[in-house]
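Only one protein chain is missing from this complex, and each of the others stays in its spot.
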Amino acid sequence: MSIFLDKLFAHSTKFIAITILFIVAWIFTVLVEHSMESIHAFGFDFLTTDIWAPNLEKFGALPAIYGSVVSTFLAMILAIPLAIGVAIFLSELAPARLKTPVGVSIELLAAIPSVIYGMWGLFYFVPIIRDAFGGVGISMLTAGIILSIMILPFMAAVTRDAMNTTPDILKESAYALGGTKWDVIKDVIIPYAKAGIIGSVILALGRAIGETMAVTFVMGNVHKISLDLTMPATSIPVALANEFTEADGDLYYSSLFELSLILLVISFAIISVAKFYFLRRKRD
Amino acid sequence: MATIIDIKEEIALQVKDFEYTYAGADAPSVKKLNMPIAKNSITALIGPSGCGKTTLLRSFNRMHDLYPGNKYAGEILFKNRNILDKNEDLIHLRTQIGMIFQKPTAFPMSIFDNVAYGLRLQGIKNKTELQDRVEKSLQNAAIWKEVKDRLKHDANGLSGGQQQRLCIARAIAVEPEVLLFDEPTSALDPISTAGIEELVVELKEKVSIIIVTHNMQQAARVSDYTGFMYLGELIELGVTENMFVTPTEKLTEEYITGKFG
Partner (left out) sequence: MTHTHKRIIINRIVMSLSSLSALIGMGFLFWILGVLIYNGVDALNWNIFLNEGAPPGHEDGGLKHALIGQLYIVGVATLAGVPLGVLAGTYLSEYGQKSKLAETIRDISDIMMSAPSIVIGAFVYAVVVMPMGHFSGWAGSIALTIIMLPIILRTTDDMLHLVPSTLREAAFALGAPKYKVIIQVVYRGAKAGILTGVLLGIARVAGETAPLLFTSFNDNFLNTNMNESMASLTVTMFNYATSPYEDWQKLGWAAAFILSMFILSLNIVGRLFLLKKKGR
């Protein structure tokens, strides 16, 4: 009896664990399957066409891809220096009595759902952008800024963790040669934690590019490529969030599924690079 | 009262009524300590764990200042000034008083850049001067022959013993007057340890050396003077040969004969 239960327990845990792999494979298959109609209709042109016209049954992903890339890029260039500044502050600069409370609040803020950042952006940040640049305030720029604020706590927290892996004794050695704090940070801590810091930044990038709610409020979902950052725009997640429930017609749906597939492939690639190239898990 | 013999050499550092209290601690970890450190000699600090010897050592280059809330009292005189003074320039002090740690601490950069690091901090940019001084330091640290063909390689590719000698080369490159060794061989195998000990003895021609060690044989092998510390106090400072044969204090005798610690 005991042997039977033992085997049953072992096999059922294994079965459930393997189910995870199965689900992931299933997600890919289903997305590919549902994208087929769009793939057949547009082929590679889907990626390079800048027209998204449901009424004409013509779909091109370029504006959404462009919007995803530009908004994420904006978010990254705004967030990276701030996050590294916060990380340096938390790991090297803050007095002991500030380190824990500030560190914990950063971590808690990383836990606040992105829908709240989006709502805050809509009510408090859109008017600022409107006053500063004219227009409606709903724009690529607004989306980039809100996105950067949303990923800032996550990026700062993981970058700090990476910096904290530098052994004290290594830092002390550099101080013992007459280094200033900044000398020690740039010559010892950053080189030592380089892989971890780059990995954290890329991981934040992977999260940012798939982030939906923080940008959906403030981007506008306009499928038009504009070099003017103060114009409304769209991104893959924004298009999905706005149009999935309203789509009519198989080709429309299929194009949306292809957008999801593109997004999943891009994020899988980015997250894999971060996790496996830079943040290889260490265990014993 | 502690037994402190007279030093016949010049004095490099003079510790006067020194006390040190860690942040948040009620009692000082080093108490009312008086101690001369002889110039161009090796002074070993021995004593059981927690006796305050490393705490004292890390006061000579104000390493404690990296962590907030610690308190110094008394004086440590070095070149006619009290280095515990609030206005002491710590960056300058640390170029005059270097330190070697329990574990090798090669920076994540090339062998050459490791040794050149302190020199570059001082603003030396001239290539030939850097090369000359790096080579000289590596020779003085008895590691030049092993690394001269791979100066551009990552320093972390060296063995533990080599890395520790590299750290010594890095420390002497900036030509300090005092070198602090904090159990420099505790992470090394016996052969590397012998190499480091030999090197330490050679170095005293140019610098004054203070070495903290757990290993009494090591203290006996390398040092000229030995200070025995217990519970934050200096119990006895003597000439090494005499200390290990005829200690004056009863506590010292008990410690070196292995009755405690």
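For clarity, chains are labelled A and B in written order, and residue numbers in each chain start from 1.
Operating definition for what follows: a contact is a pair of C-beta atoms (placed from the backbone, for glycine too) under 8 Å apart; a residue touches a chain by one contact, two chains touch by 3 or more.
Note that the coordinates shown come from a computational prediction; the quantities given were computed from them, not determined experimentally.
> May I ask you to name the displayed chains that the omitted chain touches in the full complex?
A, B
> Which of A:Ala156, A:Leu170, A:Val188 or A:Leu251 touches the chain that is not shown?
Checking each option in A:Ala156, A:Leu170, A:Val188 or A:Leu251, the one touching the absent chain turns out to be A:Ala156.
> Hey, which of A:Leu90, A:Leu147 or A:Ala176 is the one touching the hidden chain?
Checking each option in A:Leu90, A:Leu147 or A:Ala176, the one touching the absent chain turns out to be A:Leu90.
> If the hidden chain were put back, which of A:Ala61, A:Met76, A:Ile106 or A:Ile129 would touch it?
A:Ile106
> Please give every residue of chain A in contact with the chain that is not shown.
2-3, 5-6, 8-10, 12-14, 16-21, 23-24, 26-27, 30-31, 33-34, 81-86, 88-90, 93-94, 102, 104-109, 111-120, 122-124, 149, 152-153, 156, 178, 180-183, 185, 203, 206-207, 209-213, 216-217, 237, 240-241, 244-245, 256-257, 260, 263-264, 267-268, 271-272, 275-276, 281, 283
> For chain B, which positions touch the chain that isn't shown here?
Given the touch definition above, chain B has residues 91-92, 121-123 touching the missing chain.
We adopt the following convention: only the chains that are shown with their structure count from here on.
> Touching chain B in the complex: which residues of chain A?
Residues 95-96, 167, 169-180, 183, 187-188, 191-192, 194.
> Any idea which chain B residues touch chain A in the complex?
It comes out as residues 23, 61, 63, 66, 68-69, 91-92, 94-95, 98-99, 101-103, 105, 107-109, 117-118, 121-122, 167, 170-171, 174.
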